[in-house]
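Complex shown without one protein chain; remaining protein chains in place.
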Amino acid sequence: MTRISGALRSPLTFSVLAGLVIGALFLLGTGADPVTAYRAVVTGALGADGIGSTLTTGTSVLGLALALAIPLRAGLINLGGDGQMVLGGITAAVTGLYSPLPAPLTVVLALLAGMAAGAGYAILAALCENHLGVPLLVSSLLLSYPAVSLASYLARYPLKEPGSSLPQTRALPDGVALPAFGDSTVTLGLVLVALAAAAYWFTDRRTAVGYEIRMTGLNPRFSAYAGVERRGLTLKLMALSGGLAGLVGAIGVLSFPYRFVDGSLTAPGYTWTGLTAALLAAAAPLGTVVAAFFFAVLQVGGLAMERTTEVPRELTQVLQAIVIVFLAARLRFPRRWFGRRTRESEAV
Amino acid sequence: NAAAKKDDSATGASGGSGKSFTLVTPDAVGQNEFLKLAVTGIKSAAKQHDGTQKVYESTDTASQQQNVQAAVDAKPDVIVLVGFEFADLVAQQAEKNPGQQFLIIDACTTKTFKNVSCAVFREHEGVYLAGAEAGLLSKSGKVGAVDVLDTPQFRRYSDPFAAGAKKVAAKTQASTRFVGGQSPFDDSARAKEQANTLLAKGYDQIMAAAAAGNYGVFEAAKAKGAFAYGVDVNQCASAPGTVVDNVIKRTDIAVEKGIESVLGGTTGTTVSYGLKEGGISLTGLEDGVDTSKCVIADHKDVLTKVEALRDQIVSGELKVDDPAAS
Amino acid sequence: MTRPPAEPESGAGVSGVAVELRGITKRFPGTLANDAVDLTVRHGEIHALMGENGAGKSTLMSVLYGMERADAGSIRIDGREVRFTSPSDAMAAGLGMVHQSFKLFDSLTVAENVVYAAEPRRFGLVDRAAARRRVRALAEEHGLAVDPDARVGDLPVGLRQRVEILKLLHRGARTLILDEPTAVLTPAEADTLFGVLKSLTAQGRTVVLVTHKLREVLEGSDRVTVLRDGRVAARLVTSDTTADEIAAAMTGRAVELDRVHAPGTPGEAVLRVTGFSTDSVHDVDLTVHAGEIVGIAGVAGNGQSELVEALAGLRPVAAGQVRLQGDDVTHASATERRVKGLAYVPEDRHAVGTAPAASVADNLAMGHHRTTLSARGLLPPAAVRAHARRLVERFGIKAATTEVPASALSGGNLQKLLIGRELAHDAPLLLVEQPTRGVDIGAIQNIHDQLIAYRDAGHAVLLVSAELSEIRGLADRVLVMYEGRVAASYTKEEADERTLGLAMAGAPVEATDMNPLT
C-alpha cells in the first residue's frame, strides 16, 4: 500500500498528470475536446490497428532509449545517437548487399556489422573526451553530422539504386530480412531490443559492473576512489551505447523496405525521443522501457489523433516536452555530466 | 491545415455516392505548392464523383508507413499517394490487398500490379523550356540552379535547365548548388546563401527547385537584381519583377484524371504527363500570362522562340534528356 | 554547571556594547540549533565563542550576520535594535564575517576579491586603479601585505585569509566575526593572525572568534562564551579561567584533554616508499610497519593529500618505488592495490568517500563488491543488504534502514560508515586522512579507539591529520610534510606540539620561544 501511494505521489506521476492537464487546456483553447483527443491517442496507438505501428516505433525508440540510458547511468550523455545509428544502418546495408553468405547468415552478419560500426564510431567520441579533452556531450554531437553525411553520400552514389528518384541504396537480396511476426511490420528486431533491455536490467541490478556504473553515475569521484577506471568505463559504455544505436540502424535496414533510405532513420527523431525517455527514467532499466513505450504510444497515437480528430499531432510533442520540464524541475542528476559545469550550477 | 480540413469533412459528410478517396502525402502540405495541388485534385475528384475524401499528411518514413496502413485499413475506393517515397510501400500493400486500388503520383512501383496505377511527369521538358528562356534573357551568359538535394529527381530541375539555355545560346555557362544541411527542404536561409554564391559569380538566371527554400532564392535574386524561375505553380506573385516564369506541374490534373480512369476500370497502367499531355507547362505558355505578374509577360519575343521549342518537343522532333532515367 | 551564570561585570577594561544578542532561538527541522541564546560583545574586545560540533556556533553567527532568520530574539548593534534580512544589512551595520571555508573567487585578482560588491566606480565601470590603491593602503595600514594583482587561486592559505580580512576592512567593518580562522593555519601563521587581530582591537574594532582551540582562546581572547546543545553553557573572563573549565563547560563533563594511547609494537614493514615523487610530492621516503601508526602532520596544501592519493593509486607517479607487503606496486592501479591489501579513508567524505545519493547499503558495498560480496561478476542484492546490516551493527552506525540514502546520515555517522567500510577490508595497510574532521567528541573517541584496535590487530596505519592533538595521541611516529617533502621525522616522545608546529611552518629545526600559543 505504501508503495502504491508512494508511486502516486512521485514526481513522475505528478509530471505526467500536469502534462495531461496542460495539454487539455491547450485543446480547450483551440476548441477541441480533450477527452475525444486523448481517447483517439489511446485507441490509435493501442487499438488493433495501431498496436503494430506502436511496437514497430517502440522498437526503434526503445533501442535508442537503451543506447542512451546505458552511458547515462554512469553520468555520460551521448548526443551522437543519430550518427551511430545511421552508420550501423549503412554498414548493415553494405553487408547485406555484398555478403557472399547465405541469406540467414548474412542477416546475422549485417546485424553484427551494424553494431560494430556504431560501437566504433561511439568509441571515437569517447576517445575525444578521454584523450583530447572535448566533453563527450559535444564530441558525440559534432561527430554525428559527418557520419550522417557519409551515409548519405554512400546511399546516393556508390550504393544508389539505379533509376530511383529516391536517395536510397539498392534493395537487399531476397531473404536478407529480419523475420516479421505474421504480416505485421513488427520484426524480430523487437525481440532483440527486448533482450537488450533484459540484459541491461540484469546487469544493472545484479552484477558488480552494474553496481560500479550506478555508483559512477551518482558520484564519479567515489567510484574512482574505489578503483573504477573512468576512461576505460567511458570507452566500454560508449561502445555498448553506439553498438545498440547501430543495432537499431541495422534493424531499420533489415526491415521493410529492406534498404537504406537516406534520412529515413533520422527523420522520425528517435534519438531525441530515446534520450528523453532515458532522462525521464533517470536511466533506470525498467523506467526506460516504460518511458520509451509511453513515447511510442504518444507518437503513433498522435498521428492517429490527427487523422481522426483534426487535432494537430504536435500536441503530443508538446505534451512530451511538458512532462520532462516538470520532471526536470524535481529531478537531480549525476554531477559529472559536463565536468565542473553542472557542479557549479548545482552549487547555486 | 486544421481549419481547411474541417470544411473537407463537412463536404465529405454530405457526399452521397459513397465513393471515397484518401490522399497520403509524404510531407506536411503547408505551403508546398506541389502537394497543395494534389489536395486540390482530390477535392475536385470528390466533388465530381459526389464522394468523400480524406488527406493524411506524413512527415517522415514512420508516419508515411502508418498513414498508408491507416488508409488501407479504412478501405476507400482509391488511395492516392504523392511522391516517390511511396513506391516500396505501395508495392508491399498492393500485394497484400489485391482488392484495394492505389494511384501513385510522380512515381511507380518497379513491378507492375493490377491494382496500382501510376502517373509520372516529365518535368525535364518544362525545365528545358525555362532554361531556354534563361539562355535568351541572360546578360552574363551564366545560368544556375538551386536544388534541395543532389538526387536524380532534383537533377531534373537543373541539368535540363542548362541544356535548354545552351540550346539557345551555346556559350552559356551553367552551375548547380544544393541546399543540403540539417533540414534541406525547409532551410530557406541556406537556400538563400547558396543562391548568393551563384549570384556573386555573376549568374543572373536562377532556377529555384529548393522546396520551401525557393522563397530564399527569390529574395537573393531580387536583392541582386537577377532573375529566378519557380516551380509547380505560379510563384511570380512571391517576388514580382524577379520571377521570370514557372515550370508548372499539374498534379491536380494527374490526380483527377487518375481517379477517373481507375473508377472507369482502367488500372495497372502508367500515364506519363509532359508538355504534350498538358501535365507540364510554363506559366508563360498558358492563358493569363499578362496578369501573371511574371517577368516573361514583357518578353513576347522570347515566348515566341520558346513556343517553337515546345512544339518541337511535343512533336517528338526534339528530345530532352532525363537525368533521372540514367 | 546547571544554568548559565549571569553576564560578568567587566571585560578587558573596555566600555560600551558592540553586539548584543537576546534570546536568539533558531529551530531547524528536527534540531533546536539555538535555544534562547544571549551574547554580549563589547567594543574593542576579542570575544571567543566555543562549543562542540553542532553546538550552534555557526548558526548563531549566521543569525547575527543576516544569513539565517532567528525564530525569536533580538539583535542590537551599538545599542540600536536591528533586523537583518541579508548579509548586506549586516555589512551596512558594520559587521563583517570570515567564514570557516573561505568565500573567495579563485579566478579573480586580490583587488577584485576585496572590492567585490563594494566596487569603486568610474562611469559605472569598476575603477581598477582605485581598487588597487585601496588594497595597498589597507594592507599597509594593518600589516596585511599582499599583491593586489595576484590571482587568489594562486595564493597560499595564509594569504587568502588576509584577503578575507581585507574584504571586511574595505567595507569598514567595525566588528569582525571569524569562524574557525586558524583551522588551516600553521602556528606561525596563526600567530601573525592574532597579531593582526590585536592591532585591530587596539584601533577600537571588535572581534568575535569562533574556535575549537583552547590554547588560542586562552592566549588571544578577552572573554569566552561557551555553547552546548544550542544553549549558553558558560560565560567566562579569559584571565580568570582554565582550559579544563572551558572543556567541561563544552561537554558538560570533565574531559581527559590529551588522551594518550599505549604505544604499538611494530612488526614487519608493510609499506615501504622510496624516492617517491609526483607533481606535488618530492622524493619521499617512508616505511610503515605492521602494528604501527605513522602520522603525517602538515599544513593543508603541503602534499599530504597528494601523497596519500598517489599511494592509493589515484594519482600518477613521477619517480620512486612503492612496495606493499614486499611487492612492487608503484604502477599498479587502485584496484590492484586494494587486492594486494590496502584500504583507504579519504579526506572528503561527501565528495570522495561516499555517494550521498546512493543507499547506505550500496555505500557500504563499495570495494567489497568485487571481492567478498560477488561471485563470477554477479552481485546479489541480498548479499549487499546482509553485508550492510553486519557493518551497521558492528560499527554502531545510526541509520533508519540500510536502504535510506547516505545523505540522510549525520556527518559523524557518515564518517563511521566510511571508516567501518574500510576497516572491514581487514587490509594489512590502512591509509586514513582526517578521520575526525567535523566529528563530535563522542564519535572522535570511538573512531580513535577503532584505529588503535586495528593497529593492535597487527595492521599498519598511515594517518594524515591536521589536528596535532590527534596525531600526537595516536601516532607511534610522526612525519612532518612541508612543501611536498618530508621535512622532519619524530618519535612519539619528541613530537611535542611546538616542535611539530615549527616544522610544519618550514622553520629550521632548532627551537624558539616566539610562539605564544605553545
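Side notes on the structure shown:
The first chain written gets the first letter, and so on, giving A, B and C; residue counts start at 1 in each chain.
Convention: a residue touches a chain if its C-beta (ideal position, glycine included) is under 8 Å from a C-beta of that chain, and two chains touch if they have at least 3 such contacts.
Methods note: contacts and distances are computed from a predicted model.
A chain of this complex does not appear here, and its UniProt-recorded name among "NADH-quinone oxidoreductase subunit B family protein", "ABC transporter permease", "3-oxoacid CoA-transferase subunit A" or "Pyruvate dehydrogenase E1 component beta subunit" is "ABC transporter permease".
For the chain excluded from display, the touched partners among the shown chains of the whole complex are A, B, C. Touching the missing chain, out of B:Glu85, B:Glu125 or B:Asp150, is residue B:Asp150. Of the listed positions A:Leu12, A:Val176, A:Leu275 or A:Met305, the one in contact with the omitted chain in the full complex is A:Leu275. Touching the chain that is not shown, out of C:Ala18, C:Leu39, C:Leu60 or C:Leu104: C:Leu104 (per the contact rule at the top). When the whole complex is considered, the residue among B:Arg122, B:Arg177 or B:Arg310 that touches the unshown chain is B:Arg177. Counting over the whole complex, chain A has residues 26, 30, 77, 128, 132-135, 138-139, 141-143, 145-146, 149-150, 152-153, 156-157, 272, 275-276, 279, 312, 314-318, 320-322, 324-325, 327-333, 337-342, 344-348 touching the chain that is not drawn. Mapped onto chain C, the footprint of the missing chain covers residues 67, 86-88, 91, 97, 99, 102-108, 112, 116-119, 121, 124-126, 128, 153, 167. Taking the complete complex into account, residues 1-4, 27-32, 57, 149-150, 175, 177-178, 180-183, 186-190, 192-194, 196-198, 200-201, 212, 215-216, 219, 223, 237-240 of chain B touch the chain not shown.
The criterion applied here is as follows: only the chains that are shown with their structure count from here on.
If you sketch which chains touch which, the chains link end to end in a single open path, with no loop closing it.
Once the centre of each chain is set as its mean CA position, chain A and chain B turn out to be 35 Å apart.
Averaging Cα coordinates per chain places chain A and chain C 47 Å apart. Not a single residue in chain B touches at least two other chains.
The multi-chain contact residues of chain A, meaning those touching 2 or more other chains, do not exist; every residue touches at most one other chain.
On chain A, the positions that touch chain B within their shared complex are 30, 49, 52-53, 56-57, 60, 145, 156, 162-167, 171, 183, 185, 256-257, 259, 261, 263-264, 267-269, 299-300, 303-304, 306-307, 310-312.
Across the interface of their complex, chain A is touched by residues 2, 5-6, 9, 54, 56-57, 59-63, 65-67, 69-70, 73, 84-85, 87-89, 92, 96, 107, 149-153, 182, 324-326 of chain B. For chain C in complex with chain A, the touching residues are 312-314, 333-335, 337-338, 344, 346, 351-358, 362, 365-367, 369-370, 373-374, 377-381, 384.
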